[in-house]
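Below is one structure. I have some questions about it.
Of the protein chains in this complex, one is absent; all others appear in place.
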Amino acid sequence: MSDALIVVVLLLVAGSATAAVAQRDPARQALVLSFLGVLLAALFTVLQAPDVGLSQLAVGSALTPLLIMLSVRKIRRRGRSEEEDG
Amino acid sequence: MNRLRLWLLAVGGAGLAALLVAACLDLPGFGGSRHPYGDRAVRAALSRHTANTIASVNFDQRAYDTLGEMSILFAAVLGCVVLLREARDEHRARPEPADVARPVRRYALLVLPVALVTGLYVIAHGQLSPGGGFQGGVVAATALHLLYLGADYHALERVRPLGVYETTDALAVSSYLVLGAAGILAGTAFLANTLLPYGTFNTLSSGGTVPLLNAAIGMEVASAVVVLLAHFLDQAVEIEEEHGRGTP
Amino acid sequence: MHVLPYPVAAYIFLTGCYGLATSRNLIHAVGCLAVCQSATYVLLLAVGYRDGGTAPVFSDMKPGSRPLVDPVVQALTLTDVVVGATVTALLLALVLQIAKRHGTVDPDELRELRG
Amino acid sequence: MTRRTAPRAALLAAGELLAWWAVLALLWLVLISTVDTLERIVGASCAAVGALLARTGRRAVSWR
Partner (left out) sequence: MNGWILAATVELGGGGAAALWGVTTGPPARRVVAQNLTTSAVCPALLLLAQGYGRPSYVDLALLLALLGPVGTLVFARLLSDDLAGERPGAWPLTWTAAGLGAAVVLALCVAGAPGRATVKLLVIGALLISGNVIASRALAGGYRGVRGG
């Protein structure tokens, strides 16, 4: 039963990693990355590593998406202000 | 050019995949029962009355590693501060105040202290239950940014005197070093856990210097994340390039 | 089941490398690097797992009452997660600087700019 | 005018801080598993930090 659980979560992680690479738009990729972060935390719990799961949860669910989305916003704003200039 | 690069990638990837699969087949089987280092680490942690073996490995048996990790974090934050500073051809524009729906604003204000206390709980109980300085520090720093999400950047700036956090970051790093050096002064080795009594198993004061190092890391991470996000937020929200001047 | 997690880790790593090599946007490339890093977490924790084991955290159980997984690789992974997050932040700061200097985040256009 | 409202404002501020402190200290007691003196001291101080931040944040946002 434990084995089945590990297999299920591993396959989900592999699937979401593929999806994260396949999304070419950074904002959409950030959505998949936050999903991947939460899923990795679940995988670490299943592999009996709650400490690592906690830090993955802390980093992956809010911090990394926030950093990526702020960068995306900055670059979008740059693009917009250049269009207005030119 | 592009086709060539893809071919090169395919060949290299296939070679790497073959090597990795060969290595996988040679690794000890998944779920095996032979973990010599793990068993010794657990024994060492128990002998020093630290309930969470991972905290014991991080802050006692391999505390030197954590020093390196902390320096990486410190250096990375320093690098971000340098890279994202306000350049001469930029100016700060005050963003318009945001109009956030009332339930979202109330939720942010109510959850902010709850998340902060939870982060402090995770830091304080790092040597007992799962958690520790890093995890709790990130949670506490994220909690602060609920003010940006639930209101606007101006509100966050009012509760976040950046200088204080930069000083706290440096202080936490040096307190880790001082705690390590105290071991030398006491006549043993750098970061050796012989300074304080080990205390009663499974209480807050158990584990010798582990809780103190843990708290130092917690402070360091929390203030480092706040400083890091502050510079990203400055770039994304406030700093604008001067108009009418073309990019180089 | 005996080896499944290791090939999964290798697969995640190779997928991330493919994304890195074919990326047309530097922010996307940083995300792909994060995927590569997650492969190392999976590999390390899979090495330390023990069938029927539980975490070596004794706040809610008696020492010696159950088999334990390896805490050393967990501590390594913890460091790995921290370093991964800081690397992401530093690279994103570099990307913002590149965008400011060159006005683009497409690696191919950047190569043309340099000449 | 100010002489009358000043003590009232201080009282309100103290009440708000105390209420938050009580709620957060209770939360701490719920989160932990065993209670001893050191645990109470640490919990009370963490709750005090949380209460201060709650009030500062509320004032910065200006509740609407």
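Here are some notes:
Every chain is named by a letter (A, B, C and D) in the order it is written, and numbering of its residues begins at 1.
In this text, contacts are C-beta pairs under 8 Å (C-beta built on N, C-alpha and C of every residue); 3 or more make two chains touch, one makes a residue touch a chain.
Keep in mind that this is a model prediction, so the values were computed, not measured.
Among the chains on display, the ones the left-out chain touches in the entire complex are A, B, C, D.
The chain omitted from view is touched by exactly one of B:V139, B:A172 or B:L191, namely B:V139. Listed for subunit B, the residues touching the missing chain in the whole complex are 93, 95-101, 103-104, 107-108, 111, 114-115, 118, 122, 129-131, 135, 139, 142, 145-146, 149-150, 152-154, 237. Against the chain not displayed here, subunit D makes contact via residues 27, 29-33. Residues touching the missing chain, restricted to subunit A, are 1-2, 4-5, 8-9, 12, 15-16, 19, 22-23, 27-28, 30-32, 34-35, 38-39, 41-42, 45-46, 48, 50, 53-54, 57-58, 61-62, 65-66, 69-70, 72-73 (touch as defined at the top).
The rule is short, and it goes like this: only the chains that are shown with their structure count from here on.
Distance between subunit A and subunit B, defined via averaged C-alpha coordinates, is recorded as 17 Å. Note on chain placement: the centre of subunit B and the centre of subunit D lie 27 Å apart, centres being C-alpha means. Annotation for subunit A: residues touching 2 or more other chains are 50-51, 55, 59, 63, 67, 71, 74, 78, 82. Among the residues of subunit B, those in touch with two or more other chains are 52, 54, 125, 129-130, 132, 134, 202, 228, 232, 235, 241, 247.
Within the complex formed with subunit A, the residues of subunit C that make contact are 1, 4-5, 8, 11-12, 15-16, 18-19, 23-25, 27-28, 30-32, 34-35, 38-39, 41-42, 45-46, 48-49, 51-55, 57, 69, 74, 77-78, 81-82, 84-85, 88-89, 92, 95-96, 99-100, 103, 105.
Subunit B contributes residues 102, 105, 109, 112-114, 116-118, 120-121, 124-125, 129, 144, 147, 150-151, 155-156, 158-159, 202-205 to its touches with subunit D in the complex. The part of subunit A that touches subunit B in the complex is made up of residues 50-51, 53-55, 57-59, 62-63, 66-67, 70-71, 73-74, 77-78, 81-82, 84-85.
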